[in-house]
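One structure, pasted below without further comment.
Missing here is one protein chain; the remaining ones are kept as they sit in the complex.
Here the chain labels run A and B in written order, and each chain numbers its own residues starting at 1.
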Amino acid sequence: MDFYYGLAQTVGIHTLIGLSAYVVLLTGQVTMAQAAFFAIGAYAAGMLTVLAGWPIVPALGAGAVCGAATACAVGFPALRVKGLMLVVATLAFGEGVRLFFFNFDYQVAKGEIKMGPLGGEGFRQIRYFQEHGWSTGEVMLFIWVFVGLAMAVLWWFDRSRYGAVLRAVGEDELAAQSVGVNLTAVKVSAMTVGGAVAGIGGGLYAHYTTHIEHANFNIMLATFAIAYPIVGGLKNVFGTLAAVIFVQAFLIEGLRFLGDWRNLLFGALIVAAMNLRPQGFLGGRRA
Amino acid sequence: MHKLNLAYAAASIGAAYAGLLILQLAAGAPPWAVFLCAFLGGGIIGWLVYVTCFHFIPLSNPLAPLMSTVGMLLLIDEIIVHVTAGMPQNYPAMFDDVMLRVGEFTLRGDLLLVAGVSVVCMIALLALLYRTRLGLATRAVSQQAVAAQLCGIRVAQVNAMTFVITGVVGGIAGALIGASVGALSPLLTTPLTVKGLIVTVIGGLGSIPGAIIAGLLVGAFENVFQQFRGVTERDLYVMLLLFAFLIFRPSGLFKP
Partner (left out) sequence: MLELRALSRHFGGVKAVDGLDLTVRKGEIVGLIGPNGSGKSTTVNVIAGLFPATSGEIRFEGESLAELPTHKRLQRGIARTFQNIRLFGQLSVWQNLWVAQNAPDDHARRGFFSRWLGGQAGVRGEIAQLLEFSGLAHKQDELAANLAFGEQRRLELARALAAKPRLLLLDEPAAGMNSEEIGQLRSRILKLRDQGITILLIEHVMELVMGVTDRIAVLNFGQKIAEGTPAEIQADPLVRKAYLGGV
């Protein structure tokens, strides 16, 4: 049973990072920075529970705020570049953040041992769940409460005027401007929302794996983040969820039957999915 | 085509590995045979990337081809890992025993060859694009695909050729990297992808002279940073160079 709880936890965390990319992708901005906001949320929440003794929910909230604030700051210069340039800029930002955490030391003595992030070694002993006696099932449910919350909020956005405006900007910026949409405000706000969701995801990730390091937040993660909404389709949030389940289930199931070959399958699967259904599982952008 | 292909570095390294295949067939084959095989491999892999990512997927959908190239990137990487069991492979070099002395500096023969081949390659690419009918057709298609079709240009063929040619160039690059480092490893793919993107942006999207000059610039900067600050901080400085360009000159060095 624990195995399924673990799988559900992974699916939940990945759904959160996928959703963080979903809202930004709606505006037509292809972002490789979501892993960076995820990382910031992870380190922030981890440091607050481990070093400052905060309870988990406020720590996650703080992680979300840190993610959102960084995303907002990134959102403004990101406006100046489009298309491929944005991909590169956000990718460079993501790598910059990763390199930052590679060099980040902040250790505080707790009793006899020092705890906290230690550069290349990472941040160990994020044991909030263990210290408070949470079972794997309880952690899984906790993660999914946040996933459900994020999906509900984004679903609500999608059905509101904000969602229609996001998609309008993604379709035709010139036309959107001409009907009075403030492009800056819309694009930066989408980035900020994405940053908040990624921050929560990161905070949960840090606590469920108990040990994070810079290598966890690499280009691969950033690629996964945008892969989920693209493969799942931008029609609504369930597309992203479907893609996460599809990918993770294949990777995990592939583990059983194909052993080593599962990684081979993964790349081939994405190529096949994009050829067979380029608009994603659930289809195009219409809400 | 105004689309982004993220599989180029993987294709490049893959082609270099393909070059090694010839050693499987004829152990002790001369290095130039390996290189030739790498070029050919590059062309074939380039064509495969075109077919799997750009031929069937309707181009009106911007994100799907991008994702597909990501899939190809992962696939090529994994094939390499599978076939070589993840172990780095040695790569032959030519003229590696030749050393030229110029004043105080010693120049390695094989690295000079790398530089020489790169220059020839860049000139050839420019000549192809600006002095041949194929190059003209490629530029036409990239500017107005429908009009080009109406003029009788076989768009699919031109696009496929573009990928084959860039694949060959990528194969040359992969072989040269293998030759200058002496070994190949699948771990090279990610840093190469990132560097390639950085060079493209600094040089200016769609500009080949830009890519050439930016490539030289970034290569030079990398070595300078490494000389003064060591390997670990080198990448951070290259990032900063990129940021500087993005802030002060987002369109890059040259317009297309």
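One rule holds in what follows: contacts are C-beta pairs under 8 Å (C-beta built on N, C-alpha and C of every residue); 3 or more make two chains touch, one makes a residue touch a chain.
Keep in mind that this is a model prediction, so the values were computed, not measured.
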### Displayed partners of the chain not shown (whole complex)
A
### Summary
Missing-chain contact among A:Val57, A:Val108 or A:Ala175 belongs to A:Ala175
#### Entry: Contact residue for the chain not shown (choose from A:Phe157, A:Phe224 or A:Phe266)
A:Phe157
### Query
Just one of A:Ala35, A:Val165 or A:Ala268 touches the chain that is missing; which is it?
A:Val165
### Touch list for chain A against the chain that is not drawn
156-157, 159-162, 164-165, 167-168, 171-172, 174-183, 284-287
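Here is the rule we go by: only the chains that are shown with their structure count from here on.
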#### Entry: chain A-chain B separation of Cα centroids, rounded to whole Å
30
### Summary
Within their complex, chain A touches chain B through residues 25, 30, 77, 80-81, 83-85, 87-89, 91-92, 95-96, 99, 218-219, 223, 226-227, 230-231, 260-261, 263-264, 266-275, 278-280
### Message
For a test of understanding, state which residues of chain B touch chain A in their complex under the given definition.
### Response
4, 52-53, 56-58, 61, 63-68, 70-79, 81-82, 190, 193-194, 197-198, 200-201, 205, 235-236, 239, 242-243, 246-247, 250
